[in-house]
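For this depiction, one protein chain was excluded, whereas all remaining protein chains were kept in their positions.
Showing chain A:
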Amino acid sequence: MNDAPLNRAELTAAKNKTVTRRLFLVVLGMFGFGFAMVPLYRLACEVGGINGVAGTPAGRVADTAAIPKPVDTSRVITVQLDATVNTGLPWEFRPLVKQIQVHPGEKVAVSYYAKNLSDQPITGQAVPGITPWQVTQHFSKIECFCFTQQVLQPGEAKEMPVYFTIDPAVDKQYATVTLSYTFMNTERDYTLTPAQHAAMNTSH
C-alpha cells in the first residue's frame, strides 16, 4: 500500500472497464451463438443425423423418385396411415383406408380426405413423418399432396392422393411402417372460435 489511494482507485477503475468490456463481448458472442445454432443444427441433422428422423431438417422425406426395382413378392409390409390436424387448422383430415399391405418395390396409391370446416379459404401444408425412422431412406414418395401447399375453399372437400414405393433393400425387421401427416395452417391464425372448436371435435 505504498501507492497513493487515488492512483490505486484509478488503476482499478481502468481494469474494471477492460474486464467489463470483455465480458460484454462474451455475452454478445453467446447471443449470436444461439442464432448460429439455427444453421448449425440443420447441418448437424443433415450430416450427423443427430435428430434421428431422417430426411431434411424440415422433416420432409427425400422425394427423389426411386428407379423401378423388381417387386419382392415374397415379403409383405403393412403400411399404417395416420392423420393429425394441428390445432390451428379448422379442417377435417383422415386417410380413406387405415392400413394396406404392400410388397417392397410395388407402386402404391392411397388417398386422404380433407375438408375445410371454416367459413373462409385456408391454405394448409402437410408435414409427413415415417415410423420407424430407419425406413425413411427406403420410403420414396413419387407424388404427394405434401409436396405443395393445399388451398381449400369454405366447406370444400378434396381427396388427396399419395403415390409411394418402398425399396426392397429395406431391412427385413421392419414389417410395419407408419406413414403419418400433420396438416398445418400456413396462415398462422391460430385462434379458433369456440364454434370452430366444437365443429372440429364433433367431426371426428
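We adopt the following convention: contacts are C-beta pairs under 8 Å (C-beta built on N, C-alpha and C of every residue); 3 or more make two chains touch, one makes a residue touch a chain; residues count from 1.
The rule is simple: contacts and distances are computed from a predicted model.
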item: Per UniProt, the name of the complex member that is left out, chosen from "Heme exporter protein B", "AGCS family alanine or glycine:cation symporter", "FAD-binding molybdopterin dehydrogenase" or "cytochrome-c oxidase"; value: "cytochrome-c oxidase"
item: Positions on chain A contacted by the hidden chain, ascending; value: 1, 5, 8, 12, 15-16, 19-20, 23-24, 26-35, 37-38, 41-42, 45, 48-53, 57-59, 86-88, 125, 127, 133, 182, 184-186, 188, 190-191
